[in-house]
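This is the structure I have questions about; it appears just below.
Every protein chain except one is present and positioned as in the full complex.
Going in written order, the chains are labelled A, B and C, and every chain counts its residues from 1.
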Amino acid sequence: MKKLTYGMVGGGPGSFIGDAHRKSINIDGMATLVAGCFSRTPEKCRQTGAELGIDPDRCYASFEEMAKAEAARPDGIDFVVVVTPNVSHYPVCKAFLEAGINVSCDKPLCLTVEEGEALVKLAKEKNLLFLVTYTYMGHVTAKHIRKFIADGKLGKIRTVQAEYPQGWLAYEGEWGGKQGEWRCDPKQSGGVNCLGDLGTHVENAVSRMTGLKIKRVLARMDKLVPGRVLDDNDMVLVEYEGGAVGTYWTSQVAIGHDNDLRVRIYGENGSILWKQEECEKVIMISRDGTIVERHRGNGGIEDCAAAYGRLPSGHTEGWLESMGNLYKSFITCVAAKKEGKPYEIDYPTVEDGLEGVKFVHACLKSNEQGSVWVDL
Amino acid sequence: MKKLTYGMVGGGPGSFIGDAHRKSINIDGMATLVAGCFSRTPEKCRQTGAELGIDPDRCYASFEEMAKAEAARPDGIDFVVVVTPNVSHYPVCKAFLEAGINVSCDKPLCLTVEEGEALVKLAKEKNLLFLVTYTYMGHVTAKHIRKFIADGKLGKIRTVQAEYPQGWLAYEGEWGGKQGEWRCDPKQSGGVNCLGDLGTHVENAVSRMTGLKIKRVLARMDKLVPGRVLDDNDMVLVEYEGGAVGTYWTSQVAIGHDNDLRVRIYGENGSILWKQEECEKVIMISRDGTIVERHRGNGGIEDCAAAYGRLPSGHTEGWLESMGNLYKSFITCVAAKKEGKPYEIDYPTVEDGLEGVKFVHACLKSNEQGSVWVDL
Amino acid sequence: MKKLTYGMVGGGPGSFIGDAHRKSINIDGMATLVAGCFSRTPEKCRQTGAELGIDPDRCYASFEEMAKAEAARPDGIDFVVVVTPNVSHYPVCKAFLEAGINVSCDKPLCLTVEEGEALVKLAKEKNLLFLVTYTYMGHVTAKHIRKFIADGKLGKIRTVQAEYPQGWLAYEGEWGGKQGEWRCDPKQSGGVNCLGDLGTHVENAVSRMTGLKIKRVLARMDKLVPGRVLDDNDMVLVEYEGGAVGTYWTSQVAIGHDNDLRVRIYGENGSILWKQEECEKVIMISRDGTIVERHRGNGGIEDCAAAYGRLPSGHTEGWLESMGNLYKSFITCVAAKKEGKPYEIDYPTVEDGLEGVKFVHACLKSNEQGSVWVDL
Partner (left out) sequence: MKKLTYGMVGGGPGSFIGDAHRKSINIDGMATLVAGCFSRTPEKCRQTGAELGIDPDRCYASFEEMAKAEAARPDGIDFVVVVTPNVSHYPVCKAFLEAGINVSCDKPLCLTVEEGEALVKLAKEKNLLFLVTYTYMGHVTAKHIRKFIADGKLGKIRTVQAEYPQGWLAYEGEWGGKQGEWRCDPKQSGGVNCLGDLGTHVENAVSRMTGLKIKRVLARMDKLVPGRVLDDNDMVLVEYEGGAVGTYWTSQVAIGHDNDLRVRIYGENGSILWKQEECEKVIMISRDGTIVERHRGNGGIEDCAAAYGRLPSGHTEGWLESMGNLYKSFITCVAAKKEGKPYEIDYPTVEDGLEGVKFVHACLKSNEQGSVWVDL
């Protein structure tokens, strides 16, 4: 495969997520960063570009300019990575899709269901590939669970217990830094904080692992830290099509939890327990109660998942490698498409991103009405 | 302290819980079993009595007879232990209270709020002591958490996540045995299965550890195993007085869980994580995120809790010892009261039992009405 | 079975182990304490006797008197429990054996190989039953491992890694109390501290679980806390008959460990990992690396071991229940023997106790000679 090129919107000085996307793409070295609009401040943009060894001609003052210019170049970028705050995901993605450029966008996809539907439509019309970077679904073990359940090995799923607690916003007037500020600011985050950031991960993880479709939700969203304007603790009851039920809990005030996404899935023939902070292992319980622990790199992991591993068992892979797995799938598809070859999508797409937005909006509606069931 | 005597109603052949109460009382040897009505079948009753070395004259054919006869004896029992199926808790407890005999009753206290209120009233009128054996609250670590939070060390509690999953009733037409049968039979269990058995433990554990009072609940109760008549998986949202919120999950279909009561408490100044299956330890997280693990028998456990330990740290104490701790408190009080001495109640009482019944009924009502908020 | 009676030597005020033996016997209520020589101080002896409800006539001033008097009574004790400091195990056991009374003695059995051999001989001549209370081998999971390996399910054992670290004697001039004092006093403990107390447990656990016979040992015994006279940290290399090898580590200066006996056994067909502080579970790894966790009370535990469980899975059993299991076996045998019925010994005997003494002495010899191999 010939190495591809990509550009980035966002990811300027102090951006955790932009740097993380770059590092994770670097691991496998399948694409090179050659263009960017890293910041709304031109100077900062050029500075980041210089640090990253980007040709100054390809450091753009605006994403609109970048989309047009790159689309016009014969050696224009193969895809763009969108890592701006949530509020600008939509216009940026739209601009690049309209310019005919494949898109990778951080989650949540956008702020409204209408925006999400527009992006789905546009990507389809333009026949472009669109990755939404639900990082945790890149884990080998997450991919394993998806295949294992799809093959019917747990039987009918009965209940799911999923949660994503963090503790970094538990403090009045402390912590959080730049990250915390924009997340808790309704203007930048789109009127939802915790559920938009963490709840979409939970929704996607459960949906992706189990294949369950949400029928309706009932949500209770709280602002537990005095003075907070947006939700920082959310509890959601879920009813899936087919009768399974679930509980989702997300929190940013759960002191002691770092980034503790956990999914527990109970079927008629067994259960699966998974924690992203210990993502090198998966606990699988069979119908007779036998508790089996499997490790990435060892036997017992589905082949299509195990193939993403880079290191032997016990040589731990983590967050960057998971994100790298998403990009490995996505870049492989972009390259195949470019060369007119067939490809198989094995990553969360713009359609998955839309599901997340729908989930958030159904929860917001349920909460506003006093925690009633709202159909998705 | 002079050794007391007690009687038992229930606990005949094949009864797990009766044997467990006897063994836990035996540990400290503070009371001797001298009377009983162990079974509704006189022959089985006498047989159990003989095996336990009970005087045949004190093996009674009915609990009514036993209550009257023991009340009339100069050496009558100091207290009765009620370990019958839930449906008969009320009449048995009532009979002994009316006969002037102190009562220890397994949870849940009874089937209806009216019954519960009647028992509270009767115990008060008769000035009798009444233990409801919420076993897990006897753990040294559970007592530690209660004191720690009561002293304000977590600050204002913000959210509680509690659950009690088991897997033993996950199977259609299998498992469960005698236990499973009566629990799933509406006539014997009082129209509620999982939430009555496990939900009351969760309600009591959270209430006892945190001191939080439930303002209202919203429940979703499911029958996930085909053919089941009563609930086997329950999800409850809780709003406490003062603004804290919580999620409770109980299940009997969660394959892989044995008896997995867990309580996680998040306050403004830190968190506490506790699992009854690993009850020798408690995880305490301070405001700055420092995760501290404490073990029974080591430093850092509140004195009033540590005093209940019998063995050095690492010499594990378990379920029988927890139940034994409840009895140690209760028997100490019964003995003190008998001798006219002052005593301090440090065990769950009939009032706590009533709270459990109220909780169950509010959940049943919420569920019937399609998961709406119901005040307690 | 008719309830038996027993006496106790040692176990006076402040004795942890005497109280623990009594409590563990109480659980199943198969024997009643009716006689004792609880302390070398007659007054303390009578006081403990009174607290325990012992007839003053059967509170003896010396163990010699007790052995003779009880042997002479028609209703004399069925067995004696010896819980004195190590140094007096031998004379006490000897006196009761000579008087024709069955013996339960705490480990280590005695101080010298000669003493141990004399006790073995005497017990045989007198045809008496002799339990050495290696508590941890009473665990259901320990019994399970013994059977599992005896049935060849791990294949040939290749290596064993066993350890028993504690931290309570890590401090100069602090902690330890009465316990610490006699253990570190050469006169009372017999010239060895940590290896005698903890090493014998390790030796017995490995031997009992695996059936391996030690061929030779190589020991390094250290006094790591300044001022200590006896060993507080011991490292032993072991070569077993048949070519397997092992490492044992015992320590009383390992801050952070409570009572952390762990055994890991590696065979050609799989491995077993066991920790006494989490003795309700056992980790079993099969030849292909599948890691399986089993819990007491659930499927997958050998029947002969599971039969000792008293409570359902997840209702934790601990140290007292383990000790109780030893007594259950022992008392069952004593009762059967008394009634002339056949019995099967399923507990550590005086022969096992002798093995422990031999192990300690071989290690002492190895260490004195600069850590050379010493045959057992």
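Operating definition for what follows: a residue touches a chain if its C-beta (ideal position, glycine included) is under 8 Å from a C-beta of that chain, and two chains touch if they have at least 3 such contacts.
Everything numeric here is computed off the predicted structure, so don't read it as measured data.
*Asks:* In the whole complex, not just what's shown, which of B:V113, B:I291, B:A306 or B:A336 touches the removed chain?
*Replies:* Of the candidates B:V113, B:I291, B:A306 or B:A336, B:I291 is in touch with the missing chain.
*Asks:* Of the listed residues A:Q188, A:N269, A:S313 or A:T349, which contacts the missing chain in the full complex?
*Replies:* Missing-chain contact among the listed residues: A:S313.
*Asks:* Which subunit C residues would touch the chain omitted from the figure, given the whole complex?
*Replies:* Counting only subunit C, the missing chain is touched by 158-159, 161, 163, 167, 170-171, 218, 220, 222, 224-225, 233, 235, 237, 239, 243-245, 247, 249, 251, 253-256, 264, 266-268, 270-271, 273, 283, 285-287, 289, 291, 370-373.
*Asks:* What residues on subunit A make contact with the chain left out of this view?
*Replies:* The list for subunit A reads 3, 16, 19-20, 22-23, 26-29, 53, 166, 168, 257-260, 276-280, 295, 297-298, 310-321.
*Asks:* Could you please point out the subunit B residues that touch the chain left off the display?
*Replies:* Spelled out for subunit B, the touching residues are 288-295, 298-300.
As a working rule, only the chains that are shown with their structure count from here on.
*Asks:* Using mean C-alpha positions as chain centres, tell me how far subunit B is from subunit C in Å, no decimals.
*Replies:* 35
*Asks:* Using the average of all C-alpha atoms in each chain as its centre, how far is it in Å between subunit A and subunit C?
*Replies:* 55
*Asks:* Residues touching two or more other chains, restricted to subunit A: which are they?
*Replies:* Counting only residues that touch two or more other chains, subunit A contributes 289, 291.
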